[in-house]
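A single protein chain has been omitted; all remaining protein chains appear in their positions.
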Amino acid sequence: MSANFSVKVGRHNDFISPSQACVVSLNSLKKSSPQAFDDDGLVQIQSKKLLNPDFNQASALSKSDPVKVSLHDCLACSGCITSAETVLIEQQSTGEFLSQLDTGKKAVVVSLSPQSRASLAAYYGVTPLQAFKKFTGFMKSIGVRAVFDTSCSRDLSLIESCKEFVTRFRDNKNLPILASACPGWVCYAEKTHGADILPHISAVKSPQQAMGAIVKRYACSSLGLQPEDIYHVTVMPCYDKKLEASREDFVFSGEVNEETDGPQMTEVDCVLTTTEVLDLLATKSADFTALEEAPLDRLLANVDESEQLFGVQGGSGGYAECIFRYAASVLFGKEVTGPLKFKVLRNSDFQETSLEIGGKPVLQFACVYGFRNIQNLVRRIKSGKCEYHYVEIMACPSGCLNGGGQIKPRKGQSAKDLIQLIEVTYANDIEIRDPFSNKITQGLYDQWLGHPGSAKACEIMQTQYHSREKTVGSYISDW
Amino acid sequence: MVSGLINANPVVHERKERSSRPCVNKILDSKIPSIHHVRDITDPEHPYSLEQLNVVTEDSIFVDDSKSYVKVTFTPTVQHCSMATVIGLSLRLKLLRCLPPRFKVDIQLAPGSHSTEAAVNKQLNDKERVAAAFENPHLVELVEKCLVSTEE
């Protein structure tokens, strides 16, 4: 599960390479378990082909509906993907996006990630605020209804993660808890480690999926829209987010009445990478630097009345930091102020921090980025030698700011220089604020979810993971 | 077995008479009779033999006993057939079983018969890859099914 595909070899060695079994079921709106497909894994790549419509599965589709296998379904399969298909996948996303805007049947809502925002800002030499406003202006000019910021939904995800951590810590079960925000990591864990590791992964949804849930299951009414009339697009720093968006677990039914299920919808309909935004700008012959700065949609964005952007620290979501401080406070009554002291272990992508009381470590957290480090961590967990309570795991070395979908270095700019620039840009004039103080998330709890960790919050904001077996089809195409 | 067939409607040919046709310096009728049975290997997707589907013909099999060399050329039914490698594996397994160990075997796609001809040929002639494939129970099961029809 790479931030890059195996054929687009990134500058770094350390990404998780795509594996072989299809993560996404061939019947994309189906809800039953993946164990149902064993021998049928043959997937046509050259065209969207029909599968056997008599597939005996409980499904929302009638028997006469053709089941389409799109290239999105094949993202996980290194055996299937050739470089031609990789290019096709990219074109498909921006193509789909533009055609949705053209047909005008649905309202298109775009959620921009702070990592993509920073990548754009660094590329064009503007501040994150400027980039956000120009991006908003551009999107609105091509017909997008609203532009949101996943820093906002990230706060919700962080709050729920804090609550979850404290509960699981007290139960002392399946520690360490492993962050769930990185789909590259999750897919790898599902395919390679299964039951050994999945119970450790946090059940909380990523900021992308949290935003999807908010937009389609709550905020739609504020927008005056039915959920099935919204086409929700996110802009993300990597390709694996496309895989995440297409997971069956994020499909839900609109409610018509108590007896019938409404139409099937998914939280995120389309994911564009930062580089695809550049393609879009080019397609529309837009000069980003010359774009007008439009007012921001403050409904779901971490920006206050004075246009001050805010959020947590950390290019990969700041999970370890946020949860550490919360746990220290709630579990041990210690208020940790000031920056956390991280100790660098084997390399800069493996760092740990701890809270000591009376000379004894009571909380041990780590940030583990990149495949080689994940390997060592997982090995330790499996052999029972892992002392951590929580680990922020990310598939990409240097974290999300270095995702495979981020804009590449300019000529003469080294990869290292670019990462440093993006990190500086990412933090540029963004006020660090505690997620619990976010008025928008407070409103979401007051009006909708109840309180952090409530039954409703868990229902909406949590997901599950599945061990994936390799199909015969994957062996046929790759031995 | 497979829900999305690569070639849903293959062209099926007559099976040629086998009995007593002397094959001049091609197939070793007397020394390795079972080599004929390569043609009876079943296609992985359809209940027809490779011969009936013209995947292999009499001319597909070249044997030089003095050099301990066999070459099999086959033509998959469809240009982009992803089952080509499975057919190749079944040919390999059959030949592995019916030929003495001194034989060197090359298996190739008929030129121009497949969109990724070079890649498939390379894979089928890499004995390490083939050996690993034969340790994979999923693939072995699939290939064995194709060979059932060739047992005497």
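Order as written gives the chain letters A and B; numbering starts at 1 within each chain.
Just so we're on the same page, contacts are C-beta pairs under 8 Å (C-beta built on N, C-alpha and C of every residue); 3 or more make two chains touch, one makes a residue touch a chain.
Everything that follows uses one rule, which is that contacts and distances are computed from a predicted model.
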Query raised in the report: When you check the chain that is not on display against UniProt, which of "Skp1-related protein", "Probable cytosolic iron-sulfur protein assembly protein CIAO1 homolog", "Phosphatidylinositol N-acetylglucosaminyltransferase subunit A" or "Prefoldin subunit 3" does it turn out to be?
Result: "Probable cytosolic iron-sulfur protein assembly protein CIAO1 homolog"
Query - Sole contact to the chain not displayed, among A:T289, A:Q375 or A:Q442 - result: A:Q375
Report task. Using the definition of touch stated at the top, determine which of A:N174, A:T192 or A:Q420 touches the missing chain. Result -> A:T192
Report summary line: subunit A residues touching the chain left out here are 6-7, 9, 12-15, 17, 19-20, 192, 346-348, 371-372, 375-376, 379, 397
Report task. Considering the whole complex rather than only what is displayed, give the residues of subunit B touching the chain that is not shown. Result -> 101-102, 104, 122, 126-129, 131-132, 135
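The working rule: only the chains that are shown with their structure count from here on.
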Query raised in the report: In the complex of these two chains, what residues of subunit B are touching subunit A?
Result: 1-4, 6, 80, 82-83, 85-86, 123, 129, 132-133, 136, 138-139, 142
Report summary line: Within the complex, subunit B is touched by subunit A residues 39-40, 42-44, 46, 49-52, 55, 470, 472, 475-477, 479
